[in-house]
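In this view, the complex is presented without one of its protein chains, the others remaining in place.
And then chain A:
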Amino acid sequence: MQTVFTYLTIFFTVLVMQAQTKTASDETSATPTKYEKGMVEAFRLWEEGKQWDAANMFERIASAEPDNWLPAYYAAQINVIYSFGEKDKSKLSEQLAKAQDFINDATTISKDNPDIMVLQAQLYTAWIVFDGQQFGMQYSQKASGLYEKALAIEPENPRVIFAKAEWDMGSAKYFGQSIESHCKNVEYAIELSHNFPTKGKFYPSFNLDRAKKVLAENCH
């Protein structure tokens, strides 16, 4: 039973770099606002490996920008990502509780947001990876449901398609089923990513390198 989820572990531990790719180019704005400076600073800390200082920074920006879901989203994302591989159950649960608070804040500001749904699904995956036997039952269904919902809202969002394809690959591989359709979805996501508009500054962006890597490692 646990093995089904070790596949997933491998998938999600590499998420770390996902959010950080676009930041360098964003720094070129003419007169940066306090918000822009803060966000750039937070991403820089994260890139330097000071993820907890970055999370604190995002938390502070979230407190100053109560109408913007992005800082809360990134504060949650850091707490989720660094929960993968955490072995201490009480630490894991506290970290994920904190992430859940930020996800709740982000959801209140931006309803029906597919990126937040994907992050919520990843939070559930952290529990499943920690103990598949205990949490697999309650959370794998919830995670699947969220991917479905996110896809229904934005059927052409490459990030959603890619995240869902990775999730689907895990269970297909386990059952020795063909992962071909999921590979096609990764390819489709890559294709869509070239034309998918970036919604704004500091928005989550598609991680092309990772998608290519997943494709190369699993599909051909």
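In the analysis below, contacts are C-beta pairs under 8 Å (C-beta built on N, C-alpha and C of every residue); 3 or more make two chains touch, one makes a residue touch a chain; residues count from 1.
FYI, contacts and distances are computed from a predicted model.
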Candidate names "Branched-chain amino acid ABC transporter permease", "Outer membrane cobalamin receptor protein", "Phospholipid/glycerol acyltransferase" or "Phosphatidate cytidylyltransferase"; UniProt protein name, chain not shown: "Outer membrane cobalamin receptor protein"
Among A:59, A:105 or A:166, residue touching the chain not depicted: A:59
Selected residue (touches chain absent from view) among A:140, A:157, A:193 or A:207: A:140
Residue ranges of chain A at the interface with the undisplayed chain: 1-4, 34, 38, 41, 44-45, 48, 50, 52-53, 55-57, 59-61, 63-64, 66, 79, 89-91, 93-95, 97-98, 127, 131, 133-138, 140-142, 144-145, 148, 168, 171, 175, 177
